[in-house]
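Only one protein chain is missing; all other protein chains are in place.
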Amino acid sequence: MPTMNMIQALNDAHKVTMRADDDIVVFGEDIGFFGGVFRVTEGLQKEFGHTRVFDAPISEGGIVAVAVGMAAYGVKPLVEIQFADYIYPGYDQIVSEVAKMRYRTGGEWTMPMVIRTPYGGGIFGGQTHSQSPESLFTHIAGLKVVIPSTPYDAKGLLISAIEDPDPVIFFEPKRIYNGPFDGHHDRPVKPWSKHPASEVPEGHYIVPLGKAAVVREGEALTVLAYGTMVHVALAAVEEQGLDAEVIDLRTLVPLDIETIERSVEKTGRCLIAMEAPRTSGFASELAAQVQERCFYHLEAPVERVTGWDTPYPHAYEWAYFPGPKRMKKALEKVMAD
Amino acid sequence: MPTMNMIQALNDAHKVTMRADDDIVVFGEDIGFFGGVFRVTEGLQKEFGHTRVFDAPISEGGIVAVAVGMAAYGVKPLVEIQFADYIYPGYDQIVSEVAKMRYRTGGEWTMPMVIRTPYGGGIFGGQTHSQSPESLFTHIAGLKVVIPSTPYDAKGLLISAIEDPDPVIFFEPKRIYNGPFDGHHDRPVKPWSKHPASEVPEGHYIVPLGKAAVVREGEALTVLAYGTMVHVALAAVEEQGLDAEVIDLRTLVPLDIETIERSVEKTGRCLIAMEAPRTSGFASELAAQVQERCFYHLEAPVERVTGWDTPYPHAYEWAYFPGPKRMKKALEKVMAD
Amino acid sequence: MSDKDPSLRRNAPRLALHVPEPPFRPGDTPDFSGLKIPAAGSTSRPDTTAPAAETHPLATQLVRVLGDDHKAVSPWDPKLDADTLRKMLRDMVTVRIFDDRMYRSQRQGKTSFYMKCTGEEAIAIPAQAALDRDDMHFPTYRQQGLLIARGYPLVEMMNQIYSNKGDKLKGRQLPIMYSDKAHGFFSISGNLGTQFPQAVGWAMGAAIKGDSRIAMGWVGDGATAEGDFHSALTFAAVYNVPVVLAVVNNQWAISSFSGIAGGERATFAQRAVGYGIASLRVDGNDALAVYAATKWASERARANNGPTLIEFFTYRAEGHSTSDDPSGYRPTNEAKLWPLGDPIERLKVHLIALGEWDDERHAAMTAECDTAVRAAQKESEKLGILPEQGKDGIETMFDDVYADVPWHLAEQREQALGEANS
Partner (left out) sequence: MSDKDPSLRRNAPRLALHVPEPPFRPGDTPDFSGLKIPAAGSTSRPDTTAPAAETHPLATQLVRVLGDDHKAVSPWDPKLDADTLRKMLRDMVTVRIFDDRMYRSQRQGKTSFYMKCTGEEAIAIPAQAALDRDDMHFPTYRQQGLLIARGYPLVEMMNQIYSNKGDKLKGRQLPIMYSDKAHGFFSISGNLGTQFPQAVGWAMGAAIKGDSRIAMGWVGDGATAEGDFHSALTFAAVYNVPVVLAVVNNQWAISSFSGIAGGERATFAQRAVGYGIASLRVDGNDALAVYAATKWASERARANNGPTLIEFFTYRAEGHSTSDDPSGYRPTNEAKLWPLGDPIERLKVHLIALGEWDDERHAAMTAECDTAVRAAQKESEKLGILPEQGKDGIETMFDDVYADVPWHLAEQREQALGEANS
């Protein structure tokens, strides 16, 4: 089986689906001839031609708007927003149009499309190349929100997203494009090739939307995470020697609540980890649900490990990023009570 | 003391502050000669002239963007977005610019401004005149989020917001512009004049930001609400005959956590009510915090009464709106456990 | 030179903000004698394959076909046969009657909201007549005429307005936010401007697929200020998209006159010049001119000669919507004094001048249309009016958020049904 990093896996998902479905059209800033600033769309224009793979004007609003029109026409847009930090000019079209179209037309017009965008910190990208705005999309009924954490999942989830009848916002944790970052920024970079989930089958396969993965089984507590934080969480519980169950959500909406409930009912303790700012982040939604549903199983408050409620400050990358120390403190807290 | 409805109180806050401070500039769609579609800015252009009060092009993005430039120049923008449902084209400027300016410039440039916008349902406005998008602003560090529930508070909070050194998103619950709606849509409309908080002092006074109001004291449970839902909550607990403490948050960010904690520690039970869709709404943030901080006082899970995770459907106004029946069920639940 | 001492401009004039004001406010007597209205026939007609620049002089003129003598006098004369003209007239009359009936319905409390297009009937209907049956419109709320021109059942429109049991949009949309794929009418959005670049996207899809159907996007003068307007023109220009982009300049956006959208400095048609897009400015109260311009642009698009921006210059003769009272911001008699006339009257008189129509036939036709509208209304009201809605079918509220109902919506559906039955 080929070994791929996350970029290659995402690239492969494009190729596999585009070969099977002529209606898939890919566009975005710099994604054509050049193949995208992160190279996810490399080689696509060459293989599929200019009318299926092309550069777009620097207009995230326009990109989403024409995607709406294309979906209405009947082709399937698979677009890239260069950084999640730049998705806001497209927010109106996403919230008011993409998300609500099926509903407001009683199912007459649907919006199958995928909006891919790299998100998250850990790359010294400063305030406008580090944001994690996923929570802002989970509040919008009609959108699905997906975040992979490995090359295997990246390909399988992206194929699912492309084949899904609903619009999917697909956030790619850019810090782990090239290797599974565990939060120890002072240690040598690990490549994906050493990780089992870098074995990516050729051709078509899916990882279903709405299904979390229990990436580590345990009895002592449940850790909920997604994206880069899955790896940070795994490393942290290993280092603490905790018998933790770690769940990679993979899809934020619709959420795999069963897997979460089953786990928390078993462990009685829950820690949630995300990079995004704390207030009104998706971790709050998870905490709200866990305490609603598992209240009588909980032995301690549900804890949240998050980014701070500040913009992402360039030089303070590692003081902002919810790394091993923040994880450790929170793990101690959730276990102590 | 004059009796005012909420519109008159907001209008008066404009006049009081604009008379005292020449730098305040008011603009927005239809707010000039006409005085705004809800009449909040009526008479301002006449009193303060065209260069301080004027109509803006239909460009919410442009309105916020020029407000940023004006704040940088040193005048104080006080703008209206006609409906909160139309704030999204301005979302990029709000999130990327207004919210982050003080931070990214180390305090060199600040963004004192107020963005007022009517929000919420209950008026048969359909999907695009009924939304409650406040939660999307509470996730953005750098913004303050304020929502009044009475004429007295509306004037006092708006004056505070205008005088605040930070940008404030000021959501106005349009359903209670003219009267305190308690959720019983089938009963005759009550005017503000029968409500004590319609007594609005003349001239300058403030209701401070960041301070909740305990609008009803009680021992059996705590209800957290804001905007229209304050009145719905009050009516519901009365009808249930519950010894509930009802807290009107007034400011969502920064939150008055002390008042909340004090109450929940006393009552041991907590219900949160908002109109917005449930998933990742501000009620989730409140639930997450309450269980974090008051876990060992809680006798039952924190409950959320919310709008549904669907767009706001025109004909189903009262099946969508979190009215008395939804309140009742939730109150029973939180008291039963 | 650099770092010039600001004191050097001690005598510079104080800067001033210009805030546009409409020429007339309540109490004034509107006087349109200053308005330059080119005579019908004074505007040349470039070939549909001409470079965009050749059309740009037309952006400050006004394509008109119906002359003062009610004859068609213009290189733009589309030379339509009398049946076509009569069909357009009938559709226009139907729209006006429909508007009046539905406005009244709202006033009677049968629904929550309504919007008329009075004075603008000669826009959607002839524009639609110029397109093919399967071209796609991305309309605003003032293009109800498109549906009527395409024979969409009046009763379907009314069902939507009443959010009743017959409403195919399942009671979810504000009245007049129609949608019908089969009639080439994209779902109207409450969010202004969004549909304009969507039209471009639809046409991009058609171009990608080598289709021959084109799209037509619609926007109001006020909404041209939205960023989406710029997206539409940018993408249309970059990819040479087969789309017709129409600005309906009815000179008002609720209470703001077109100067607040930039209309004092340039026409809306001129916007196209800066993108290298073909551009036409058209008398929107002249059904023949509207037809001819739309036809021109559609031929241009269909032959891969690129997009066209058309400004239809007209006047919003009534309030913005049932929520609006224009007497608060403009003279009440402005509509009557508006010099480009009533579009229905103009087309009617033209047909009479052609010898193809007369007052009796017109009265009979009007009566027929009225009967049809009333019949439809009766039929629709049998299916319910708004105040009766929202009780049945609560479970449907949770459909169509996604293709399938996910668990959390299923849970909420249970709750909602529980509430409804309690």
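Annotations for the structure displayed:
We just call them A, B and C in the order they show up, numbering each chain from 1.
By definition in this document, contacts are C-beta pairs under 8 Å (C-beta built on N, C-alpha and C of every residue); 3 or more make two chains touch, one makes a residue touch a chain.
Remember, it's a predicted structure, so these values are computed and weren't measured experimentally.
In the full complex, the chain left out of view touches A, B, C.
Residue C:I208 is the one among C:L58, C:I123, C:I208 or C:L280 that touches the chain not shown. Annotation: of C:Q61, C:N240, C:T396 or C:Q415, C:N240 touches the absent chain (contact as defined above).
From the set A:E29, A:D153 or A:D182, the residue in touch with the chain omitted from the display is A:E29, counting the whole complex.
Residues of subunit A in contact with the chain left out of this view: 29-30, 32-34, 37, 50-51, 54-62, 85-86, 88-89, 124-129, 278-279, 308-311, 313-320, 325-326, 328-329.
Where subunit C meets the missing chain, the touching residues are 1-6, 8-9, 12-20, 52, 80-81, 83-84, 87-88, 128-129, 132-134, 149-151, 203-204, 206-214, 225-231, 234, 237-242, 259-262, 264-266, 270-277, 302-304. Seen from subunit B, the chain kept out of the figure touches residues 25, 51-52, 56-57, 59, 61-62, 65-75, 89, 92-93, 96-97, 101-110, 141-142, 144, 164-166, 210, 253-255, 257.
Everything that follows uses one rule, which is that only the chains that are shown with their structure count from here on.
With every chain reduced to the mean of its CA atoms, the largest distance from subunit A is reached by C.
The distance from the centre of subunit A to the centre of subunit C, with each centre set as the mean of the Cα atoms, comes to 41 Å. Subunit A has residues 61, 89, 92, 96, 103-104, 141-142, 253 in contact with two or more other chains. Across the assembly, subunit C contributes 170, 172-173, 177, 189-191, 227-228, 401, 408 as residues in contact with two or more other chains.
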